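A protein chain is absent from this complex, but the other protein chains hold their places.
Take a look at chain A:
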Amino acid sequence: MPVFDLSQTPLRDLNSALHGLASGANDVDFEVINPRGHHAVAVGVDSPINITVRGSVGYYCAGMNDGGTITVHGSAGPGVGENMMSGTVVIEGDASQYAGATGHGGLLVIKGNAASRCGISMKGIDIVVYGNIGHMSAFMGQSGHMVVLGDAGEALGDSLYEAKLFVRGSVKSLGADCIEKQMRPEHLQKLAELLEKAGVENVKPEEFKRYGSARKLYTFDIDNADAY
């Protein structure tokens, strides 16, 4: 298993090695030690490999991930998993602001708390947070699911489109056009599936409330369609 010590090896060497893997390569397990808050650790991974990071990372860790499984045994700075396409990113500690922003797919699991703007403009990613999330989370979320076992901060789901939000704890306030919605059987089923994928135990889907778009904003009004 290749090990990259970021206190000795330049970050570019790590990311080049991850990007340079031939299709079907056997070396699929990588370890990164001493990340020391480095930015852009394991960005742009585009093959189904496993990367274990031992320590805390800075900005944009696992950004644009497309198929990799990246686990950070520490906390992550701003923009972890930003624009993820597919694959899995697990943060054992906390995540800073805009975790999973604009993500198109894949699963982001944050075992601690996430700060503000978690899942902003999410476009299909699934995000599971064991702890709390900060203000303006899922702002303009377009698709995908956000599951929060703890509490949500102010203005959850402001200007939401089709993303589905599930919160187990309290919600400090809902953003514009975000409302609580009925939990139907298909939602409970999806929630159970996401909790299992994220390794959550002893938490039942029935403990959550569902939030989504009321679809009352300008963009949803058919009378505005001829403005274009």
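General observations
To be clear about the criterion, a contact is a pair of C-beta atoms (placed from the backbone, for glycine too) under 8 Å apart; a residue touches a chain by one contact, two chains touch by 3 or more; residues count from 1.
Here is the rule we use: contacts and distances are computed from a predicted model.
The complex appears with one chain absent; UniProt names that chain "Glutamate synthase domain 1" among the candidates "Glutamate synthase domain 1", "sn-glycerol-3-phosphate transport system permease protein ugpA", "Pyruvate dehydrogenase E1 component subunit beta" or "Na+/H+ antiporter subunit C". Checked against the full complex, the one of A:N65, A:S116 or A:S213 touching the unshown chain is A:S116.
From the set A:S96, A:S121 or A:S159, the residue in touch with the chain omitted from the display is A:S96, counting the whole complex. Considering the complete assembly, chain A touches the hidden chain via residues 36-38, 56, 58-59, 75, 77-78, 94, 96-97, 115-116, 134-135.
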